[in-house]
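For this depiction, one protein chain was excluded, whereas all remaining protein chains were kept in their positions.
Let's turn to subunit A:
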Amino acid sequence: PPAGGGKYSQLENANPVIFQRSGERQQTAAEEDEDVHDPIDDREIFDILYKTTQNDLLMLYFHPLSLEELNVVEQVRVQVNDADSTVSVEFTPTIPHCSMATLIGLSIKVKLLRSLPSRFKIDVHITPGTHASEAAVNKQLADKERVAAALENSSLLEVVNQCLTSRSL
């Protein structure tokens, strides 16, 4: 696994390009209406991930920016189909050699596994052409057994859990 708890000297990219936040989702009247069914949509998945990333460990690498501002997960790259129960998330590492790519991908996957109904099939992969070892990382993330095995590793699980602890607490 990638090294946990980094020192500042290990910052991979001290002055990355930042993107505008897209703002909080506006709450609609329909959402407060008991009788309306709200399907799970792209933005909702995105919010789940967005809230994921304000954490201690990744902050050492990215603070004060969240993954979203760093363009790691872009809204357009989340696709969900509530009826077919499928989710597909593409993420873009900040630099092509980012050694955190696997960990970020794994964190995204675990967060979705924990946050979505079990009926969903979850696919997490790197945006084509944005990482040096794209194929290897994607293969790891797609392999159920390898994800399960990774989560058996208690120190790795610890790191992932740290990534998933929301910052408000």
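Everything that follows uses one rule, which is that contacts are C-beta pairs under 8 Å (C-beta built on N, C-alpha and C of every residue); 3 or more make two chains touch, one makes a residue touch a chain; residues count from 1.
Throughout what follows, contacts and distances are computed from a predicted model.
Not shown: a single chain whose UniProt protein name, out of "MMS19 nucleotide excision repair protein", "Transcription factor IBH1", "Glycine cleavage system H protein" or "Trafficking protein particle complex subunit", is "MMS19 nucleotide excision repair protein".
Residue-level contact of subunit A with the missing chain is found at 7-8, 11, 14-20, 27, 31-32, 34, 36-38, 40, 44, 47-48, 51, 59-60, 63-65, 111, 114-119, 164, 166, 169.
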